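Here it is, the structure in full.
With one protein chain withheld, the remaining protein chains of the complex are depicted in position.
So, subunit A:
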């Protein structure tokens, strides 16, 4: 690499040649410029022009070399003008070459080159516009596109200001452009994006934001008709610009004079897509997003962290996020060309972009960008439906995402998962009325259209989202109001069907409280919420529904035909025959026979029936057979003895062959499993139906065939526990009776997975009702089911604290029923938060109270391991519970004393909440931490009726332990700091001494005393002694010391 090359590269970009190779296109620019210079040095202008226009094999190379000189001639006006003369000398055709090169530089070099070089390119654009070069508007559009990439604020502002100035000074050219809708769209969206993050001016000279706002408004006013190209993104632009006077003028103009914009009202904008979304973000961003979508996979989070570090950290981060969201929603993805994971990657990426944005207005804006297509999902424009499924998939993704430890290389922290899903749904529901109040009804209709489309696409999976247990009650209520046809009422009964009942009860909309009187005047209906207003049109809705159903059927039929055509050979012919005759087949038995025959043919075929063909065949079969699940009818017959007649649907024929393939052939089994996995992708209810079929058909010998369920999970790329949890959750939502029939069976068959999977346990606990719980407990008691295992219990317990209270109570019922011993949760004791884990803490205390074995050092250690806090009563209560029994009290005292002595001998004396280096321990236990707990304990529990605390603290071993603390030099500090506890120990010791001596005296006097006076006797005796002057004197001294103040320990 010679010096000249390096010098020229440095003129174009900042680069350390020792550790970086210049981008290929930069090298080409430099090499071609050197080549050109060799040819034109010393030649006259005319000769140079002749060389340039000569169409030899160096033609492209010469024009690229020329671009180098344009880019680097910022300080050399003479050179620049000379090159312009060369270009002009080349004529229109040569200008065309130059425009191509300009586009190439915009696409490939823009992010790398110096600001001065970029400005030179803008200067050339200006020159081209001045000379009215044909198609320069395309270059200008690309310039806007790349200028909206990632740079520092100053550079970005300078480029935008220059581009705006070019258009302003050539306003006649701009206004006369006939086909410039894309240019206008890009100018409006890109400039608005820049305005949105430009901070408010601090000085009077800072007029950038103001001038850009004026410029956008000027563009809109001069190219009104072109704004329609932007569709609903034009509404987003106006909303984004905010309530500026200039923008308000435009709003008024649209409302007063919509015809001049080519629309009847703003609703026409909402109902239209912006088809040029893909040209609004820079090439650099577009390529990286495309790469992440195609190749992200398990590294998507890492790629995204790099991406967001580079693009989203600056002031323009939120604006770029919004651009990326819109771009991703409209990204064209051909299923035949992109990898299957790309669709899920896109959803994950959208989720990451929105959920990692700073909360507040910026995140709200991203939510609007995400759901804008829902608000404009006008069914008059069928293409609107292409963009509505993705936002709901983002909700689904967030809902089923379990919080995980962030990757060490990643800046992305654990997202809020279900809370985020809740916030998205809440946003949609609340926006309906406030986004554009004058069009609230229109928007409400549109979001319902969008939801209807999603229901048709997702089928039963929609209920899995909208009625998920992770959806907050508040959000569920909102959903019920906005989407009354899609969300069931709270008690889980079938979907609300307003049409029939409404005639009888016109004045009782579901949103009204029950208290509303039946004699309400009809006039009140006008004041009812929009949902109620919507209701009278339900017959229209039904008609619309029928129409849509027919449209859907037609579409499915069309899709099916095209899929069948893709099937090769005889299978394709047979499938086509099956499709054609399906509707003519009279009953299920005939259908089953036909399906079985086709499957037999598939299994025996010698044609090339590869995985892709199997996938296709599975999808065709599934579409032909239809779904076995119906929304309002349970699959389970009323009487269990009718089960033998329940499996008549053709789907069961498939399942029958899947479970027992002919000749028990592994290849056949594998093929059918692959097909089933493929069918499940479309209808996820199929696998719980398979469980039902296995249980219903095979009964007690189900364990012989259950492996096919595991195989399906494996092929689908899921864990068995994950698939089972999803299936049971879906079953609970779709068919609660069937859930009751299946869950015990599932838990027996998948015992190992159940013991390891908190997700499965969460599904169970969230869905069991009282009768099912009783049935389940009975199974546990009869030792049919074992739920918990020692090594996985603590993990499950720590997960359970995040569940709803009801689910947690059910979990603890199961824990008690399963006979989980206290030892299993000891490692969790220090990690429980006293403020939020109430359910777990109270159950732990109950278990300690019912504990039927002697306390042991590990138990006491784990209690003291908790970080001492004033408002944390768990250690106090736990100790109190443990010393209730007088025998046990002595044992506890021994353990505590021995613990204190051990800690002293280990020199673990001072400090509270010191991080432990030992694996599995959060904090290192010290004498001070134990003393602090004991101080809280003694301050709270002395002078109670049973005097257990005094008895505990007065034990000889406890006194010894405190004496050894006093004796240790290092722990002297503790004696001072916890002087009240040490004082109390002294007094208790003295009292015990006196009591024992008086007891001895009394015993001597009475001759024979009882062996062990009970505590009640003791207290009575003490009560009797209250009159004793000396005792009352002591008590007076005692009281102020015993009533410890916690402030000491702070």
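The rule we apply is simple: a residue touches a chain if its C-beta (ideal position, glycine included) is under 8 Å from a C-beta of that chain, and two chains touch if they have at least 3 such contacts; residues count from 1.
Throughout what follows, contacts and distances are computed from a predicted model.
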{"item": "Choices \"ER membrane protein complex subunit 3\", \"OB domain-containing protein\", \"E2 ubiquitin-conjugating enzyme\" or \"RNA polymerase II transcription factor B subunit 2\" - which one is the UniProt name of the chain not shown", "value": "\"OB domain-containing protein\""}
{"item": "Contacting the left-out chain in the complete assembly, out of A:80, A:95, A:307 or A:750", "value": "A:307"}
{"item": "Absent-chain contact - pick from A:18, A:243 or A:945", "value": "A:18"}
{"item": "Option from A:8, A:123, A:232 or A:288 whose C-beta touches the chain left out", "value": "A:288"}
{"item": "Touching residues (missing chain, whole complex) on subunit A", "value": "16, 18-21, 23, 287-288, 291, 295, 299, 302-303, 306-307, 309-310, 409"}
